[in-house]
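All protein chains of the complex are present and in place, except for one that has been dropped.
Entry: chain A
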Amino acid sequence: MTSSAGQRELTVGMGAGGLATADMVLNIGPQHPATHGVLRLRIVVDGERIVSAEPIVGYMHRGAEKLFEVRDYRQIVVLANRHDWLSAFSNELGVVLGVERMLGMEVPERAVWARTLLAELNRVLNHLMFLGSYPLELGAITPVFYAFREREELQAVMEEASGGRMHYMFNRVGGLKEDLPAGWLERVRYAVRAVRGRLPELESLIVGNEILEARTRGVGVLTAELIGAYGVSGPIARASGVDLDLRRDEPYLAYGELFGPSGPGRVVTRTAGDCLSRLEVLLEQVHVSLDLADACLERLHSLPQGPVNVRLPKVLKVPEGDLYTATENPLGLNGYYLVSRGEKTPWRLKLRSASFNNVAVLAEVLPGNLIADMVAILGSMFFVVGDIDK
């Protein structure tokens, strides 16, 4: 077995080359631990090798887009943060940003920076989840404990501010639900420092680990053409050298300044496009996000006294029109296409979620790989099934 070459050969038995083999259809999922969630893969295998693969989605379809249409803009936030439960804050953000833009609403500066801070903490939380679960899928049990310890540290501060550990429900049209608690910024600073300080422990289990590298290097290579064709985005696209990050390219919130010439923001890219580089991008993004969080904390300390939300009318109606709002979610581009007919509910709210496209590309990547590598490739796509099925 060579790890560098794209083709990996496994010859079993004597004279296997001459054996007539029949293709077998194998259903992975929908209830399979390796698919974390209810994703179903129908693969056709020739011996150990995958001939074709087809992701079958929809087992967790909840009709979120239709549900949005009968809920006002505060109630939508409740639903919007649930499709990708690992990046709830970023999901809420997309909805409220879209509504605010359509209303032409100015958000107070403190709210902008607090939102940026919380979004970056959420990104760290999301990435830590995959940094823990991906090695788990490859057979390494320990990293997940380290990852979850750091997650707990950050979840504690998120809960203190928002009251929730996963579904924060902290965004409102025009700002945040309520102001930050006293002393919270200090505790966030401490938590960020603690996470950054202990991250090397997690890294030492993942980076440069020979076993992990043997499983991931050169496996499941995604080319930039495939990424363009399937609309793959986020850390997966960046691992293949697609230098796209909405935080820098189409700045929202305070990212324009953070990704500016003197800001701490930088876009992490790799060129190999294999499972290992996807993991590396994720790991390095954690560092970048922690730096961004520090910069936000710095700014929140120096900002003058002010509100974090604006007073809303009793009945919030969005003027007629339509707008597409995209944000750089931890898993990729997350977009809401909001069509309003001037009522207090959207006429249509189309949700473009990152995981859907990121999983669709599996049909192209999996063929030619071994079944054992399928788990590695599947895990490295960093998807959330709720985000696929919506």
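One rule holds for everything that comes next: a contact is a pair of C-beta atoms (placed from the backbone, for glycine too) under 8 Å apart; a residue touches a chain by one contact, two chains touch by 3 or more; residues count from 1.
Methods note: contacts and distances are computed from a predicted model.
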Record-based protein name (UniProt) of the chain missing from this complex, from "tRNA N6-adenosine threonylcarbamoyltransferase", "NADH-quinone oxidoreductase subunit I", "Dihydroorotase" or "Fumarate reductase iron-sulfur subunit": "NADH-quinone oxidoreductase subunit I"
Omitted-chain contact residue, chosen from A:I28, A:L79, A:L121 or A:V173: A:L79
Identified contact with the non-displayed chain, of A:D46, A:E106 or A:E152: A:E152
Full-complex contact with the absent chain, from A:R49, A:H83, A:R123 or A:H167: A:H167
Residue among A:M60, A:M105 or A:A214 touching the omitted chain: A:A214
Hidden partner chain, residues of chain A it touches: 1-3, 10-11, 71, 74-75, 77-79, 82, 110, 140, 142, 149, 152, 156, 159-164, 167, 169, 177-185, 201, 204-205, 208-214, 300-301, 303-308, 314
